[in-house]
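A protein chain is absent from this complex, but the other protein chains hold their places.
This part shows chain A:
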Amino acid sequence: MIPAAFEYFSPTSVDEALGLLREHDDAKVLAGGQSLMPALRLRLAAPEVIVDIQKIDELHGVRDDGDALVIGAMTPHSTVQSDPLVSEHARLISLATATVGDPQVRHRGTFGGSLAHADPAADLPAVAVALDASFVIAGADGRRTVPATEFFQGMFSTAVGEDELLVEVRVPKYTGWGAHYEKFNRVAQAWSIVSVAAAVRLDGDSIAEARVGLGNMGPAPVRATAVEAALVGQPATAEAVREAAARAADGTSPGSDLNGDADYRRHLATVLTRRAVLAAAGTA
């Protein structure tokens, strides 16, 4: 289908983009377009103005910033997926990114675009909360940094205000950690029914630290803190991990749809968390 008419801008700087967002009440940011374009074509969205931030150079690329990695919001998934820095310091992101959509989607879609869209069933939000990423948001008053747990506010809803722009995401380094992304869906290109992102640091045979994020277990991604706490100091064995993973659904509020009801999702969360943590420990 053909989108409703809109005015198109293609700014080349963050300030120019912010100016356009302030100037126009009904503006939408185009950040790769893998969700927005279908919505426009189906006329589920009909903004008057589109601000395409593709040409803002500073939003592209991955860089090393001491104890953190910085991923520009407009870095395409395909770049993130194959980036050596990401692979070394945040392998969970490489693994999850490799499961996003299909090769075409990964070439057009962007890291920040996916996070800012905040689809509950998307892959990257669960990873971002697991890894304690922080989000740098630019606005009229400069830039502010928001932790992942505050960034995701609900279904398709984030801390980015109407006249603001997500510019980059800072990820602490998890060098030497094991990682695994467990995506459970019905066909390869479908959204997750539930997904689990896990990273584990081992000390000898036991788990020194663990990070677990859950996707599609509520309107926003969930950090499985009860599981993380229960894992610390435990041996990375099937039994110990099973016991800890049994708490995966604590505090979640999953929905029901054609793919499963809330009970099924809660059950899946425990099974998939066990598998994800064990697999992550196996790669540490």
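The definition used in the following text is that contacts are C-beta pairs under 8 Å (C-beta built on N, C-alpha and C of every residue); 3 or more make two chains touch, one makes a residue touch a chain; residues count from 1.
Heads up, the rule we're going with is that contacts and distances are computed from a predicted model.
The UniProt record for the undisplayed chain lists the protein name "Carbon-monoxide dehydrogenase large subunit", from the options "Carbon-monoxide dehydrogenase large subunit", "Heme exporter protein B", "ABC transporter ATP-binding protein" or "D-methionine transport system permease protein". If you put the hidden chain back, the residue from A:I193, A:A220 or A:A279 that touches it is A:I193.
Panel shows chain A; residues 1-2, 4-5, 42-43, 184, 186-191, 193, 258-261, 264, 267-268, 271-272 of it touch the chain omitted from the view.
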